[in-house]
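Pasting in a structure now, in structure tokens, and then I'll have a few things to ask.
Heads up, one of the protein chains got dropped from this complex, but the rest are sitting where they should.
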Amino acid sequence: MGFRSHTLHELAELLGGEVAGDGETVISGVAGIMDAQEGDLTFVANPKYVESLKTTRASAVIRKREVQSTLPSIILEDPYLGFTRAMTLIVGPSVPECEEGIHDTAIVDPSAEVGENVTVGAFCQVGRGAKIGANTKILFGTWIGDHVVVGRDVLVYPNVVIRERCEVGNRVILHPGVVVGSDGFGFARDGECHVKVPQIGKVVIEDDVEIGSNTTIDRATMGVTRVCQGTKVDNLVQIAHNCVVGKNSILAGQVGISGSTELGEGVVAGGQAGFVGHLEVGDHVVVGAKTGVVKSAPAGTTLLGFPGRDHGLAKKIYAYSARLPELYKRIRELEKKIDQLEKGILNGKTAKNDR
Amino acid sequence: MGFRSHTLHELAELLGGEVAGDGETVISGVAGIMDAQEGDLTFVANPKYVESLKTTRASAVIRKREVQSTLPSIILEDPYLGFTRAMTLIVGPSVPECEEGIHDTAIVDPSAEVGENVTVGAFCQVGRGAKIGANTKILFGTWIGDHVVVGRDVLVYPNVVIRERCEVGNRVILHPGVVVGSDGFGFARDGECHVKVPQIGKVVIEDDVEIGSNTTIDRATMGVTRVCQGTKVDNLVQIAHNCVVGKNSILAGQVGISGSTELGEGVVAGGQAGFVGHLEVGDHVVVGAKTGVVKSAPAGTTLLGFPGRDHGLAKKIYAYSARLPELYKRIRELEKKIDQLEKGILNGKTAKNDR
Partner (left out) sequence: MGFRSHTLHELAELLGGEVAGDGETVISGVAGIMDAQEGDLTFVANPKYVESLKTTRASAVIRKREVQSTLPSIILEDPYLGFTRAMTLIVGPSVPECEEGIHDTAIVDPSAEVGENVTVGAFCQVGRGAKIGANTKILFGTWIGDHVVVGRDVLVYPNVVIRERCEVGNRVILHPGVVVGSDGFGFARDGECHVKVPQIGKVVIEDDVEIGSNTTIDRATMGVTRVCQGTKVDNLVQIAHNCVVGKNSILAGQVGISGSTELGEGVVAGGQAGFVGHLEVGDHVVVGAKTGVVKSAPAGTTLLGFPGRDHGLAKKIYAYSARLPELYKRIRELEKKIDQLEKGILNGKTAKNDR
């Protein structure tokens, strides 16, 4: 990878930070504090790595003012955010290189509108009336259905499927194997049989959304399944028909959201969490990994466990349940004692004499 | 989408229902009761939407006889099933349009038998001795291995893989990214190493089955992994080697079934439910979302929780476990009291004096 070199001073200016030490230090790479080599910029956000500042081979560090170091430094309030930006400056956006233009093997319907500087890679097909915005890259083996709209500066990795009439905003990233707009899972019962409910809605993915590898997002039965602006979805996530995932939410790997459930803004769901259908989950709700959300949740709550409960209660239940064996013992003990007391009293004797 | 218009009278006849109100009302679309516009047909199945009949802009409604409305109506015992059928009549089956015939780029082995009106889309490959039934559509980027048999009127969405010798029945729908017939996960232990067990069986998918996006169904070690007639499988489901999923079953998103487990007919499994291997799960068993089934289950039972238990017990445990903190308090209280009582009796005093 061809990294771009910067002086520490240049980087500090670009990041809006202050230099401590030699601003002429040349930075040509980035690395974690344990792995850094000469020429690398590193960072300290977690207090447990402060000690490593003494031994790191990095040439410079991004740190908070209160963290001491003799290394050339950029002082920032949020070193991790600053380091993230520095990475992008130094290593670029880390996107596969690809030739611009429509590959010889790609099939783009004549009725499709393709913007400037668009890449359509090998073995892709773009359907009738589809629109692809400027600078968008569609890498390989991808199927864009009829009348799909894809925005500007979008990156579509290989082997993606976007079915007819779905919409993808600007600066969206779709990782390999993503499926957008497959049929919702809807059936009406007819005796023992299941009659397919036509799924005539669509999926709308708003601007700045990222969707992880092999994640599936089903089209609405009628209307729209929506992933709102700025939301990031990890790999192998299932978003069912008619769901709404609010702005700037985070769905970790293997999360599943059942039909018609709506998440608010800034919702965070840990890996393998699940939501049953038809729920309303408020803004900034946090759902722990593997948690099963079975009821609508008011804004700001944190849910844990299965079925999901308020995290305070869930943690107590978890702790107490570990003591169940002891609890049973204590109850048996109590029962024996009471038995003895009862006998003692009934016999008109003291418990002492009974022993 | 080009919808087909019908009069309410025509629809009622096709659905086997009775008209109330103006049978000449022209229906040109379908929508939920809140979203419906003029010209749309809607339905009321859930009592909570009965009130909305007064304000809906729909031109007609499918309802039960006992639900009152002045809107032109079709009277049916099961309004949702009727609406499902009406959707299909009005909007069609909601399948991507595609040109018939073998696409120029598709590679169909000369030894393959391809029926009438078959579509094989761009960048597909059909192997030696494969058979594709009449009217079947294989859209894009799909690999059909040697000697695979695919029935009539099948719909295969893009980027599907069906490995050699597997069989797919009539009217089956395979959504994008489905993998049929990959190797079962079988290894024999040799010290620390795992020796691959050849997976020489196949997968049989019977008629009228639907398989969701990116779902994987492994071939049997020896013999058959079978998904029986009429079963519907959602996205990202894992069906391991040698499993049988009985007729008319429903597997929601991200369900996992371990090797050699057999489900009966009409089994329903909620999202993220899992089954360990070598179980027998009876007909009409219902498994809640996220439930982990660790034992064979007799027909008709409903299982919840992890590990899965009878739903009545599971709900009780769930409710009682929320009261564990209180329980511990009560036990501490009891212990104190008993202690006092014992002391009182041992000292020959009344408890009163002790306080």
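Each chain carries a letter (A and B) given by its place in the written order, and its residues are counted from 1.
Simple rule for what comes next: a contact is a pair of C-beta atoms (placed from the backbone, for glycine too) under 8 Å apart; a residue touches a chain by one contact, two chains touch by 3 or more.
For clarity, every value in this text was computed on a predicted model and none was experimentally measured.
Trainee: Given the contact definition stated above, which residue among A:Asp22, A:Asp109, A:Glu210 or A:Asp310 touches the chain not shown here?
Mentor: A:Glu210
Trainee: Among the options B:Glu164, B:Asp207 or B:Glu280, which residue touches the chain absent from this view?
Mentor: B:Glu164
Trainee: Which residue from A:Pro72, A:Pro198, A:Gly282 or A:Gly305 sits in contact with the chain not drawn here?
Mentor: A:Gly305
Trainee: For chain B, which residues lie in contact with the unshown chain of the complex?
Mentor: 105, 107, 123, 125, 127-128, 141, 143, 145-146, 159, 161, 163-164, 177, 179, 182-183, 185, 187-190, 192-200, 214, 216, 218, 222-223, 236, 238, 240, 254, 256, 258, 272, 274, 276, 292, 294, 306-307, 309, 313, 316-317, 320-321, 323, 327, 330-331, 334, 337-338, 341, 344-345, 350-352
Trainee: Using the document's contact rule, name the residues of chain A that touch the chain not shown here.
Mentor: Per the touch rule, chain A residues meeting the hidden chain are 1, 30-32, 35, 78, 80-81, 83-85, 87-88, 91-94, 96-97, 105, 121-123, 139-141, 157-159, 173, 175-177, 210, 212-214, 230, 232, 234-236, 247-248, 250, 252-254, 265-266, 270-272, 289-290, 305-306, 318, 321-322, 324-325, 327-328, 331, 334-335, 338, 341-342, 345-346, 348.
Criterion: only the chains that are shown with their structure count from here on.
Trainee: Any idea how many Å lie between the Cα centroids of chain A and chain B?
Mentor: So the centre of chain A lies 25 Å away from the centre of chain B.
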